[in-house]
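First, the structure itself, so that you have it in front of you.
Yeah, one chain of the complex is gone here, protein chain that is, but the others are all in their spots.
Letters A and B name the chains as they come in the text, with residue numbers starting at 1 for each one.
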Amino acid sequence: MSSLQQLEARIRRLEDREEIAELIARYGLVMDNRDMEGMPALFAPGAVVRSMDGVMNATGHEAITELFRGRFKVLGPSNHFSHDKVLTFDDSDPDRASGLVLSHAEMNRMGQAMVTAIRYHDQYRRHEGCWKFSERVLSFFYYVPASQYLDALSEGLATRMRAYNNAAPADWPEKLDTWQKYYGR
Amino acid sequence: MSSLQQLEARIRRLEDREEIAELIARYGLVMDNRDMEGMPALFAPGAVVRSMDGVMNATGHEAITELFRGRFKVLGPSNHFSHDKVLTFDDSDPDRASGLVLSHAEMNRMGQAMVTAIRYHDQYRRHEGCWKFSERVLSFFYYVPASQYLDALSEGLATRMRAYNNAAPADWPEKLDTWQKYYGR
Partner (left out) sequence: MSSLQQLEARIRRLEDREEIAELIARYGLVMDNRDMEGMPALFAPGAVVRSMDGVMNATGHEAITELFRGRFKVLGPSNHFSHDKVLTFDDSDPDRASGLVLSHAEMNRMGQAMVTAIRYHDQYRRHEGCWKFSERVLSFFYYVPASQYLDALSEGLATRMRAYNNAAPADWPEKLDTWQKYYGR
C-alpha cells in the first residue's frame, strides 16, 4: 500500500495538470480580452515567447509585453481556443514540465478575417507557487485569410503561412522527422 | 505531511473538476441529440439559462425545457463542442463553483448553415450528490450564417450577432472592461 506522502505527491501532480490547463486557458483569455494586468502572471521571469519561424522572439516580461502590444496593433477582435494537450513532467524537478498544445485562433487582423491552426511547444515552471510559462514556441499548420482557407489546404498547400508579407511553407507536418521518414525524404 | 482528511478533500476537488467537465460535455450532447430525458439532470432546481443580450431567459426546469424546445423548432442538426475551461471553486461552500467555458457550435438553423463562438458563464451546484448548472449565461463572439463568416470578421465586424432579425453588436470582446481600458474608451 502507498504511504500518505506518496499519495500526496500523486495528488499534487494531478493538481499541477489542472493548473497548467488553466494557465493555457488564461493565456488565450489575456490575449482576446487585451487583459494587460493579467499578462505578467502568465510568464515566469526570463520567459521566452517565440515562433518556430523566428518572426516572434521575446525574452522577459518587458519584451513579451512589447511583442503582444505590437500584435494587438494589427489585431481586431480575436478568439484563441485550445484542444488536446500532452503534458510531460520533469522527473528530476517537480516544478518543471513541458507540453504540446493543439490550438486554433480566429481573428480580425489588418481588417481581414484570419484563421490559424497552432501547435504550442511549452515549457512550464512553478514560480512562487504558481505554474507559469517559461517558454512558449508557436508552430503553424496554416495561418491564412479565412477567404484563402480552401486554397491553403488544396492548390496553395505549399505556402500555408500567409500571416506576413510573403506566403511561406508552414511549420508542420512537412518539416517533422516522422513525416519525412514516412514519405522517404 | 498532510492528514488523510486533507488529502480526501483535495481528491474530491479533482473529482469535482472531472464531473463538471463531464456536465459541460453532456449539455452539448443533450442539445445535439435532442435528449429530452437527459435534460433535467443537467440543471439544479431553480436554475437559470439566459443570454447576455437578454433574448434567452428561463428560470426553472419547466421554463428551460420550453426554451430549448423553442430553439429546436428552428434548429436542424447541430454540433456543440467546447474548448478551454476556467473553473473556480467557492471557498466557503464545497458544493458551489463557477466556470468560464469557451465553445463553438455549428448547425442547420432555419435552413441555413450557422456558426457561433460562445463563452458560457456558469454557476454550478452540487445537488443530491451530482454537479448541475445553477446558472448558464451565454455571451457571443459571433453568431452568423456560415456564408457570412468572412464578413463578420472583416467589413461586418461591428454587427457579428446575426442570429435574430436585426444584426447587432456581439457581446465580446468589445464590451469587456479590459478591452475598453486597453483601447482607452
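Observations on the structure shown:
The rule we apply is simple: a residue touches a chain if its C-beta (ideal position, glycine included) is under 8 Å from a C-beta of that chain, and two chains touch if they have at least 3 such contacts.
Note that the coordinates shown come from a computational prediction; the quantities given were computed from them, not determined experimentally.
What chain B contributes to its contact with the hidden chain is residues 4-5, 7-8, 11, 14-15, 18, 21-22, 24-26, 28-29, 32-38, 72, 76-79, 81-83, 106-108, 111-114, 146-147. Listed here are the chain A residues that touch the chain not shown: 1-2, 4, 7, 10-11, 14, 17, 83-87, 100, 102, 104, 117, 141, 149-154, 157, 170, 172-174, 176, 178-179, 181-183.
Please note the rule applied: only the chains that are shown with their structure count from here on.
These two copies of the sequence, chain A and chain B, are related by a rotation of 120 degrees on CA atoms, to the nearest 5.
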